[in-house]
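With one protein chain removed, the remaining protein chains of the complex are shown where they sit.
Note that the chains are named A and B in the order they appear, and that numbering of residues resets to 1 at the start of each chain.
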Amino acid sequence: MIELLAQTGLNAIYGASYISLVAVGLVLIFGVMGVVNFAHGELFMAGAYVVVALYAERFVPFFIAVAAGLIFVGLLGLLMERSLFRPLRDNPLGGLVASIGFLMILQSLAVMGFGVRMEHIPPVTQEVIEFSDRVRLPVARLYVILAAVVMLSLLSYFLKRTRFGWALRASAQDPQAAALQGISVNATAKIAMFIGAGFAGLAGALSAPLVSVTPHMGHSIIVTAFIVIIVGGIGSLEGAVLASVIYAVVHTFVTTFYDGVLADITGLALMLLVLIVKPTGLFGTANRA
Amino acid sequence: MRNTIIWIAVAAGLVALPEFLSYSQQEILVFLAINILLVSSYRLLTLTGEWSLAHVVIMGVGAYTSALLTKAVGLYVPLGIIVGGVAAGLIAFALSYLLFRMKGFYFLIGSFASGEIIRLLWRRFREPFGGSKGLKGIEAMPDFSIGFHRFDFFEPASYFYFTALVVALCLWVLWRIEKSPVGLTFHAVHWQDHLAQASGVNVRAYRTLAFVVASGFAGIAGALLAHYVGTINPNSFSVEVMVFVLTWAIVGGTRTFYGPIIGCIVLTILNEVVLRELGLEQTRPLIYGAILILSILFMPKGLEGIVQKFLPKQEAR
Partner (left out) sequence: MDWMAFRRSFSRRTFLRSSAVAAMGAALPKFSLAAGDTIKIGFLAPLTGPVAAWGAPGLDGCRIWAERVNAEGGIKLADGNYQVEFVAYDDEYDPAKARTGATKLIREDGVSFVMMLGGDTWPGAQPVAERTGMLFSTLLPSDLSPDTTTLIAPSEVHPIYVVTGVDWLAQNRPELSTAVMCAQDDSLGLPSVATYLAAFEAAGIEMQGEPLLFDPSTTDFAPIVTRLLSTNPDIVCLDTCYSDYVHPICEQLFQQGFKGQIISATADFYDQLIAKTSKEFMEGFIFQFPDFDDPALNADNINFPDANGFYDEYSKRHPGQWGAVSWEYAAIMDLWKAAAEKAGTVEPEAVLAAMQEDGKGRHAFGEAVWWGEELFGINNALVGDWPVVMIEDGKAVIKEFRSIPDWYDKHSDLLIKHMEAYGQMWSQRS
């Protein structure tokens, strides 16, 4: 039983890692730009497919492929910012619809480029850390955990200790005041989109060898991400991370000890509970609504 | 007088329409009629400024209710459809206690969560909802004759007439609601909710009313669907379908009553007829997505904006 709990705990930490990367990206985009990026799950998917194209099909070393995934999806984010969100800055619903259109395009491109069937990615490493016979952590999963820790720490440093980061936070807090202070709205939007999208792409790229890569893999990730950012609080990055951990723990344990559908229901119910009791979430502040 | 003539002409056109269409196009026509009701009921909700993502699931509540009742107690199908609408309204009323503590983005996500929970409940419980397989063998609208013509409701043309009649009636009711003092209050709640509140309007009550009424009509649409196709499952009411409704409303525009209707008609014909004819199955979603983006970027007033250019100056709402 102890072993079961321990292994489940390890599974949960892995889940929290890639979820938090995706959720933080979504929070950044919503916080700074005020737009709901429905295509975020497809950005995750795009990162996975970069790894497919480079690592699986062309044998580029894995970590280079992952870095390429981060950059490529970050650029996709910039494309979205320039062509969709910037012209529709005054029309958040329009931005939402545009992101829906973009997600359909991305899915379609994935199908046309790679086919509907799942992709096959050779394992990065088959090493496993064995704590005991029944409690094991595959090193490939460890990479995701480490990446999440590293990237989130870097982001935190960036936001709190650098000028750009400070500008981003100011824009998120109060865009008009920030603009009056001379902070370029366009510049902050671009940075937020690049980082936000890039994180999703990174999560997708690192997860690619571990999950089934299909053009529709983005769907469940976006639902999870929305739950997490609500529970954590819309404007709060710390909240998103904490909520990712809570969600991953709850979902993983319920799946293992009961079943997956119940776990989904529990996650949604948790989100509703937070919305009713403390709508701004665990860490949220009441600004962007 | 002129308006009456126009309406008679429209009615005559609708009666004649199936003659000009192929069988499969008639089928699409039935779904189109149902979806017009769905999107118009959605618009009522958006009048108060709230965008919900649970609308299609609530449509499903109407569908499941009518399907189960007509089979379990042999309820006459048209009554079943009405009961489906009522059930949907009741569920909406219950949900409103949860959801109307939230506004804006939170309401959007909260409504999504509520919808998904309902859908997952259908999935999980094979008794009585049929689980992930859903329900099949749903009672069809019973055939009847009116002297000169026997209506066989399997035929898409006949069901289209029935549906068009029901939908027209519902649209008329929606239109009257919007034009009534209640409707004006909906607008006030949307645009000036602090002002409305200061004038003594119970904002939350009106939001709830709009939500419940819109949901009732969505339930009717769901029941119409269930009794036509004869089978429903939780995927029939998934978020993908909700996304389509959302895009019809936004691309069509919600400032006018007919905006979402135009959006629905144009986008449905595009997706189901035009793109299928072109035969490139895999690229259908791509082209649809591209058209969505282009229309949002270059037609910010929605399709209704184009129509308005051609109409004589009228009261915009």
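Observations, loosely collected:
One rule holds in what follows: a contact is a pair of C-beta atoms (placed from the backbone, for glycine too) under 8 Å apart; a residue touches a chain by one contact, two chains touch by 3 or more.
The structure displayed is predicted, hence computed values, not measured ones.
Counting contacts over the entire complex, the absent chain touches A, B.
When the full complex is taken into account, the listed residue touching the unshown chain is A:Met118, out of A:Met118, A:Ala179 or A:Ile276.
Residue positions on chain A in contact with the hidden chain: 4, 7-8, 11, 14-15, 111, 115-118, 120-123, 126, 128, 130, 133-134, 136, 138, 141, 207, 210-212, 214, 216-217, 219-221, 251-253, 255-257, 259-261, 264, in rising order.
Along chain B, the points of touch with the absent chain fall at residues 22-24, 27-28, 31, 74, 76, 123, 126, 131-134, 136-137, 139-140, 142-144, 153-154, 156, 225, 229-233, 235-236, 272, 276, 281-282, 284-285.
Here, only the chains that are shown with their structure count from here on.
Our note on geometry: chain A versus chain B, Cα centroid distance of 33 Å, whole angstroms. Of all residues in chain A, those touching chain B in their complex are 30, 36, 38, 83-84, 87-88, 91, 93-94, 96-98, 100-105, 107-109, 111-112, 223, 226-227, 230, 234, 261-262, 264-265, 268-269, 271-272, 275-276, 279, 288-289. In the complex of the two chains, the chain B residues touching chain A come out as 51, 98, 101-106, 108-110, 112-114, 116-117, 120-121, 123-124, 239, 243, 246-247, 250-251, 282-286, 288-293, 296-297, 300.
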